[in-house]
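Note that this complex is displayed minus one protein chain, with the remaining chains in position.
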């Protein structure tokens, strides 16, 4: 991976490593291991959602009818665009174009925030439609089908956990951008951008799994 | 302690054919376990002595090909144990498929009591009377958390789940009284959620249904409720709270704080359980009992009153049913 880097771009070796190549390899493997763990965190939820769909098809479809398909679809596009800007940031970092990289990072953070805004609006619409069964004083719209409740609860836990990841991701991204704007960053920590990029693509990937599992397959018979 | 003292019995009583076969299975498995482990234990001990540092022992390599050894000690014990998998699975499948003529007893578990209802309508709490020689199917559900009904004498247990029925069946073949437990941890009084199962000759069982089942069963059920709802914690003689006892209460004249006197009849006792703040008692005791209105179903209130009615003039609750 160290090939293709521009002059003056690289990684400062930490004391425990023998070579920079070893350090890069460790960082990449580390983030992959973390992502596999995270994927399993979500996959348990998705699996339960799919089982719910198989065991209670009607109730699940009835509940999924209240999901805002077009907000979900728009959000998918928003996140795909953010992955694109993240990839651009990585390329710029390799070429040593620091300003362009910072701008691409900021664009990524902005798209991520847009996703959260749309998601928040969707939650608000759910609240309006009495689709929050866990609120004690707001009767649930589909009270008569307990399985619908199960699906809706899973939906909130899964999307809430994803939103939490995205929120953390944006906070980390902004913090890293602040540091990356300083002189000499690319000479010492170029691989931070690469490693972070993998995490961002992962958040995107989780949504790309969540969208079909929660929204698409339950759109109706 | 005599040799037949219960504390010295190291093998549980088996009260069904399945229980006997389960015992045979575990005994056979234990023999296999010994066959597999004793050589290892002996080998370790023997090697430890024989090959101690400084001992004169032949340490030349044996020259045995290791892959062959490895594969044999991987597979041989595994294949031997598979026999027991098959035997256990066969017995398990049998115990999962009740015969169609089984007598169905409904079982409800809740914190912390069992309720059994016989096909003829009689119900009991915590204790269960059943005939021998007749397949019995228990249909089990829970009203709150997960419990499990466990009858060691027939070597069976099954969870009581809050949202679906489970079942257990057996055919007892030995007359006697055995333990019945809750075996899935269910909260504070988990360990007292249980009673006795009594296997009887079919004739005795019919007799019990007609006579004792209706009468004595009622009082025993009332006593179980008295424990389960926590009444005993305060009303039993010797408790720290020193709530009024029930000895000789039923039918007696009770003095009230406002100077009136009432007769402790069934209607008054029922009302006092539901609304303890009404009709304060004379004597200046502090009223701490919570209201049970809406917490005890009507039918169980009747059982509690029956229990108080039969409470002995002196002594403890336990004697009410003995």
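We just call them A and B in the order they show up, numbering each chain from 1.
Basically, contacts are C-beta pairs under 8 Å (C-beta built on N, C-alpha and C of every residue); 3 or more make two chains touch, one makes a residue touch a chain.
Operating definition for what follows: contacts and distances are computed from a predicted model.
Undergrad: Just go with whichever of "Phosphatidate cytidylyltransferase", "PqqA peptide cyclase", "Sugar ABC transporter permease" or "Cytochrome c oxidase subunit 1" UniProt uses as the name of the absent chain.
TA: Going by UniProt, the chain not displayed is called "Cytochrome c oxidase subunit 1".
Undergrad: Check the options A:11, A:148, A:193 or A:206 and report the residue that touches the missing chain.
TA: A:148
Undergrad: One chain is left out of this view; which of B:84, B:229 or B:268 touches it in the full complex?
TA: B:84
Undergrad: Could you tell me which of B:25, B:102 or B:296 touches the chain that is not displayed?
TA: B:25
Undergrad: Determine and list the chain A residues touching the chain excluded from the picture.
TA: 15-17, 22, 25-26, 29-30, 33-34, 36-42, 44-45, 48, 133-134, 136, 145-150, 153-154, 156-157, 161
Undergrad: Give me the chain B residues in contact with the hidden chain, please.
TA: Within chain B, the residues touching the omitted chain are 6-12, 18-19, 21-22, 25-26, 29, 33, 36-37, 40-41, 43-44, 47-48, 51-54, 57-67, 69-70, 73-75, 77-78, 81-82, 84-85, 87-93, 95-96, 111, 144-146, 148, 150, 152-153, 155-159, 161-164, 166, 179, 181-192.
Criterion: only the chains that are shown with their structure count from here on.
Undergrad: Just give me the whole-number Å value for how far the CA centre of chain A lies from that of chain B.
TA: Taking the average C-alpha coordinate of chain A and of chain B, the gap between them is 51 Å.
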